[in-house]
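All protein chains but one are shown at their positions in the complex.
Per-chain residue numbering starts at 1, and chain names A, B, C and D are given in the order in which the chains are listed.
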Amino acid sequence: MILAKVTGHVEATQKSDELRGCNLLLVTAIGDDQELIKDRTYVAVDSVGAGRGDFVLVEEYFALHKERYKAMSIVAIVEKVHKDC
Amino acid sequence: MILAKVTGHVEATQKSDELRGCNLLLVTAIGDDQELIKDRTYVAVDSVGAGRGDFVLVEEYFALHKERYKAMSIVAIVEKVHKDC
Amino acid sequence: MILAKVTGHVEATQKSDELRGCNLLLVTAIGDDQELIKDRTYVAVDSVGAGRGDFVLVEEYFALHKERYKAMSIVAIVEKVHKDC
Amino acid sequence: MILAKVTGHVEATQKSDELRGCNLLLVTAIGDDQELIKDRTYVAVDSVGAGRGDFVLVEEYFALHKERYKAMSIVAIVEKVHKDC
Partner (left out) sequence: MILAKVTGHVEATQKSDELRGCNLLLVTAIGDDQELIKDRTYVAVDSVGAGRGDFVLVEEYFALHKERYKAMSIVAIVEKVHKDC
């Protein structure tokens, strides 16, 4: 999983069945100094109620859960990152 | 998922069974400034009726759905991207 | 999927069961100007009868199809690439 | 799998069901000279009791095990790396 920041959202009415009813958020990967990394912006399905400006955990790759396909998803809202070094 | 633009299409008559009947579109990843990123062009199966010049969401990796393999796919046509920052 | 060119092949007698009987081709990713990209050469299983110099579609990642594992594969021979821009 | 070092941990109360009860560690990929690689920090679920400063093996991609989805995980604690060249 990667650390990312919610930086926007996407409007799309014509979409595949798997994405119906999904909230599509723009997430930008953050680097070691918490800065947004250029050209590392993705679109992820929100499953935890994340919103604008939140730091989140994003599962970069697809998941297959209980015979159902799941797109790239936000899987947690990050409250604090503790760095040891 | 990544944001991309439909930049062409591919003709291929000799193909694997999974791709029979599929519309194979060229999609190029777009960067933070909406510009096309060099050498980030892929071929994706269209499942939502996307066409030339459309902005789309592409699932970068394979999907296994209901015991059937699905190649890299266009999963939505993007109408608007809202950026918060 | 990526666009690539068949640039060689690989001999390997000692291999895993999944690869028995498979034709292992060297494929090199091609860039926006159709040039070979340095250090983006992979080995893919051929499933469509591709040969030396062919332009092909390569599924970059593994596929699980009908309970059987499939390695990185050539999934189509490309006849023509149409670019809109 | 990649070699990485545990460089911190993450607090997140709002998370997807798959991550409930999981220990979320920051892991940073290490290069050929054992140095931490900039901007290659991920969040991985610990399944082997890894702690601060440990060298670990991280499975970069998701795993589907016994019909249950598993996020990026630490799969081993490395005691020694033997290099031949």
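We adopt the following convention: a residue touches a chain if its C-beta (ideal position, glycine included) is under 8 Å from a C-beta of that chain, and two chains touch if they have at least 3 such contacts.
Note that this is a predicted model, so its numbers are computed, not measured.
Undergrad: Tell me where the left-out chain touches chain D, residue by residue.
TA: Residue positions of chain D that touch the missing chain: 1-3, 31-32, 37, 47-49, 57, 59, 61-66, 73, 75-85.
Undergrad: List the residues of chain C that touch the chain left out of this view.
TA: Residues of chain C in touch with the missing chain: 6-16, 18-19, 24, 26, 28, 36, 38-39, 41-44, 52-53, 61-62, 64, 67, 69, 71-72.
Going forward, only the chains that are shown with their structure count from here on.
Undergrad: Would you kindly tell me how far, in whole Å, the mean C-alpha position of chain C lies from that of chain A?
TA: 31
Undergrad: Taking the mean of the CA coordinates per chain, how far is chain A from chain D in Å?
TA: From the centre of chain A to the centre of chain D is 19 Å.
Undergrad: Do you know which chain D residues sit against two or more other chains?
TA: As it turns out, chain D has no residue touching two or more other chains.
Undergrad: Draw the chains as points, connect those that touch, then say whether the picture is a line, ring, star, complete or other.
TA: Basically the chains just string along in a line.
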